[in-house]
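Below you'll find the structure I mean.
A single protein chain has been omitted from the complex, and every remaining protein chain is retained in its original position.
For reference, chains read A, B and C in written order, and residue numbers begin at 1 within each chain.
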Amino acid sequence: MKINSSFDSGNIEVVSSDDPKNITLNIVTDSNSEFKQWFHFKLHGNTGQTVGFEILNAKDCSYVDGWEDYQVVASYDRQYWFRVDTEFTADKTLKFSKQLEQSTIYFAYFEPYSYERHQNLVQVSQLSDLCEHRVLGSTVDGRDIDLLVIGDESKERKIWVTARQHPGETMAEWCAEGLIDRLLDQNDALSRSLLDKAVFYVVPNMNVDGSYRGNLRSNAAGANLNREWQAPSLEKSPEVYHVRAKMKETGVDAYLDLHGDEALPYVFVAGTEGVPSYSDRIKSLEDEFKSVLMSVNPDFQDEFGYDKDEPGKANMTVANSWVGEEFNCLSYTLEMPFKDNANLPNKETGWSSERSYILGQTLLNPLYQLVDKLR
Amino acid sequence: MKINSSFDSGNIEVVSSDDPKNITLNIVTDSNSEFKQWFHFKLHGNTGQTVGFEILNAKDCSYVDGWEDYQVVASYDRQYWFRVDTEFTADKTLKFSKQLEQSTIYFAYFEPYSYERHQNLVQVSQLSDLCEHRVLGSTVDGRDIDLLVIGDESKERKIWVTARQHPGETMAEWCAEGLIDRLLDQNDALSRSLLDKAVFYVVPNMNVDGSYRGNLRSNAAGANLNREWQAPSLEKSPEVYHVRAKMKETGVDAYLDLHGDEALPYVFVAGTEGVPSYSDRIKSLEDEFKSVLMSVNPDFQDEFGYDKDEPGKANMTVANSWVGEEFNCLSYTLEMPFKDNANLPNKETGWSSERSYILGQTLLNPLYQLVDKLR
Amino acid sequence: MKINSSFDSGNIEVVSSDDPKNITLNIVTDSNSEFKQWFHFKLHGNTGQTVGFEILNAKDCSYVDGWEDYQVVASYDRQYWFRVDTEFTADKTLKFSKQLEQSTIYFAYFEPYSYERHQNLVQVSQLSDLCEHRVLGSTVDGRDIDLLVIGDESKERKIWVTARQHPGETMAEWCAEGLIDRLLDQNDALSRSLLDKAVFYVVPNMNVDGSYRGNLRSNAAGANLNREWQAPSLEKSPEVYHVRAKMKETGVDAYLDLHGDEALPYVFVAGTEGVPSYSDRIKSLEDEFKSVLMSVNPDFQDEFGYDKDEPGKANMTVANSWVGEEFNCLSYTLEMPFKDNANLPNKETGWSSERSYILGQTLLNPLYQLVDKLR
Partner (left out) sequence: MKINSSFDSGNIEVVSSDDPKNITLNIVTDSNSEFKQWFHFKLHGNTGQTVGFEILNAKDCSYVDGWEDYQVVASYDRQYWFRVDTEFTADKTLKFSKQLEQSTIYFAYFEPYSYERHQNLVQVSQLSDLCEHRVLGSTVDGRDIDLLVIGDESKERKIWVTARQHPGETMAEWCAEGLIDRLLDQNDALSRSLLDKAVFYVVPNMNVDGSYRGNLRSNAAGANLNREWQAPSLEKSPEVYHVRAKMKETGVDAYLDLHGDEALPYVFVAGTEGVPSYSDRIKSLEDEFKSVLMSVNPDFQDEFGYDKDEPGKANMTVANSWVGEEFNCLSYTLEMPFKDNANLPNKETGWSSERSYILGQTLLNPLYQLVDKLR
């Protein structure tokens, strides 16, 4: 029996594997930071064997609430990922077990999205006449910060989409992929009509270093990118630094920042009600955005979500707050669950890459409806 | 040089092929009827050669307006279909020519949808746990009248969709395929939510005989099925007879009948404003249906379309009128263009199978929004 | 419960369907001929129900030996075809039954190959720079007689391949498809090297009329094409007439005629040992062909097969005999089983489209090895 996490976004520490029925594990802390919750490893055993795991430091992870009703994700072929029965125990460890149908199985906090796939997404997308790839700068580890410009930059409206500031929230890049693919589908009348009025700037992965390193929330330097928007630095948060600079160059008329939430089993948004410049105009855009999205994708809801910020009390270091204030525009954080959407549960897969992808496609609907009203 | 139409939905008569630059043709009349407009044939020539065609009886076809601004559809591989420069001449023939990139090319009035593909659609769909195939009866030529039941028949709402009463309107079946595929996608939250409240009864091809025979509008017996709904007969219009009977058995809470329009370069609907029982309730459902569809698919519009029926003056032999009256429900004929959508033209393909398919997917949006209000 | 065969290559007569457990059937005789053995129909019933069939006239079919150890082929989706337990009873009827996993199931004598797929094969193949489509003439029913010319006609060696003279032997066209696809694969060094020395003339379906009509062996006029090679006529056997004429124009250096055999559960060839001009040269080519094919595809064997013709006693009306004599060349009939290859049985599928396709690919190996020695 052998456990390994030496691969893209791998993360686990084996405490003891003496007893295959009770392999004890710890999740490794993010690079230069205290965050931890993402895990991703493979186990090699014997077909037919039952293996059991216990993540000992579950209680010390960043979002202990994230383990309640959470089911681990697993795959034999790295294509189909399914949920495994999981228990957050009384003594606050995470326990799960599985009888092996093949000798090797991968486990993860959520279906991974590799840097290879990211590069393919960027390169294949650029083949479209509608799309151009730009590199905004370099990450801490020296990777490219990739931007896809979709549509005609002379169009009046500038819509920005970023994903995966928190690298462990892989659903954000699956979601971005759905949005990108739909925008590039020239048979889709809504995409065509939207691109007649707006150009899209999409950063499908804000944190490629953290992604590769198997971090939950930090980049290579230990920065939580979504707390860096007021004063990003080239040293600690070049990803935000460069994206912010490009935003200032293009302007922003609407912004979506794609995320995953560890605790809440729902898809929801967080707006800019707490930023100084919040206004009825923005509130009305927010309301219509939510209403349209809800109407085209019932996986989205507006009942459960974060507590609203009090006026003026927004954390201005957060991307959507900073962008909303800086550009006085519609600016949303979109959250998807790591668990499932409790309103439309799927026992086999929970929330999944496929559902994230479809959500990404449907994000174009509210943008299309609002595009003329954004300013 | 050789012209042939001996295949599924083939239709052409060669008047003269002596001059490859001016091959004269006639469209063959529908079985036992006077309708004619659909054509579908292949030409075998030499790569590099330019061939020219003239359809002599274009002026005698059912919809002479259909030839204005119409571009013939062609394909070398029967997978990618493109438009060919076409002229409706001063003396009312249809002229087009093409330099051959391969020795054999297919031409058609619109991208065909074969009976083989129809059977595949039915059989592959039935594999889903959500779908069951039923056979309602036999056509005049003895083919099956295929019904797909999608969802749970105990659900309160019964939604019927029929396509291709007029067999030459192949876009109707491409559209049905899009609607069916989306309904069967269990990752699509809107489909899941809709099937939580409604069951779908879909007849993807009402007129398989006419389709195979290369008719524009008639079935094998010469009947225009969309004028048979008041008094269908087992002899002349068994397709309508059986579908109508099944509708009476299930009830109908909403009905969509999918069509193509020869003349108008737009996607539009025709409602039931002229049926006796028309009411504010129905009008309001119609208005919301149109409004939602327009908002999710800009290929749909409500400016251009048929003249409205005066109150009580609807032709009750037409499917959507008969259904609307019989079941006092939302009941629409949906029309797609043979030409293009003039609001979002695509020079290369015009209106196409892909756009019909996407339209079919988006038809679920207004149905989802209305499902609670249908009764 | 409903049985239907009104589709491409459909063939069945229902004697009685009163008892779903014992539906009695007859196979319909070929057009204008006495042959019969091919069947193809669908049954619509209820999921979970067990249906039983009895083909009453099995004993009157063309190859009664064909029913010994034969298993009926079936499919729910028309993509995956599997075998169904079948018994050739003491009183010489063919009995089989099946519990339905979906409401509709197709049954056939062998996995069908439709005229739609044939047209796709021809059209997609012609897209290759290596391939040109030609039409040699018209069948009795007015369909095109399709020829694919693969490679450079100036090359010294002319290799002819024909398939499906007997239309019910669909494995022959699956086999032709494998051969064609491999020839067109420009990454395949053997195909490239072979086309450096030879041009291929491939008729993937000699009998498209009989195929569509659901015949076992006859064309639309009732002719057994493989008995027409000495004196074909435009009226009765235009398919042979035109192919023979084209062969005379191009010359033939090697010929393969692809068939299925009803009785023998083996892949084997029949050569030209009985034609007047048979020689040691031809025998040696035959021996090497068989030896190479056996070495690259163990589905082929040379132990079981037809009795050898005595010298000079070949039936010269048969394609491979006539071609072998006329062109004094290697000329083989290749037979595949309807049942299975008893040397490498596959319980689930028996002999199949996939295995026929691979056999077609491997036919290029002996041709490559022999190409320099053919003359």
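Please note the rule applied: contacts are C-beta pairs under 8 Å (C-beta built on N, C-alpha and C of every residue); 3 or more make two chains touch, one makes a residue touch a chain.
Not measured: the values here are computed from a predicted model.
Displayed chains that the missing chain touches over the full complex: A, C (touch as defined at the top).
Across A:Ser16, A:Gln123, A:Ser233 or A:Ser291, the single residue that touches the chain missing here is A:Gln123. Residue positions on chain C in contact with the hidden chain: 186-190, 192-193, 292, 295-300, 341, 344, 346, 352, 354-355, 358, 365, 368-369, in rising order.
Considering the complete assembly, chain A touches the hidden chain via residues 2, 4, 6-8, 42, 44, 47, 75-79, 102-104, 106, 114-117, 119-120, 122-124, 126-127, 132-135, 138, 141-144.
Going forward, only the chains that are shown with their structure count from here on.
Between the two copies, chain A and chain B, the Cα superposition rotates by 180°, quoted to the nearest 5. Chain B and chain C touch with mostly matching residues; of the residue numbers seen at this interface, over half occur in both copies. With centres set at the average Cα position, the gap from chain A to chain C is 54 Å. Centroids built from CA atoms put chain B at 41 Å from chain A. Annotation for chain B: no residues touch two or more other chains.
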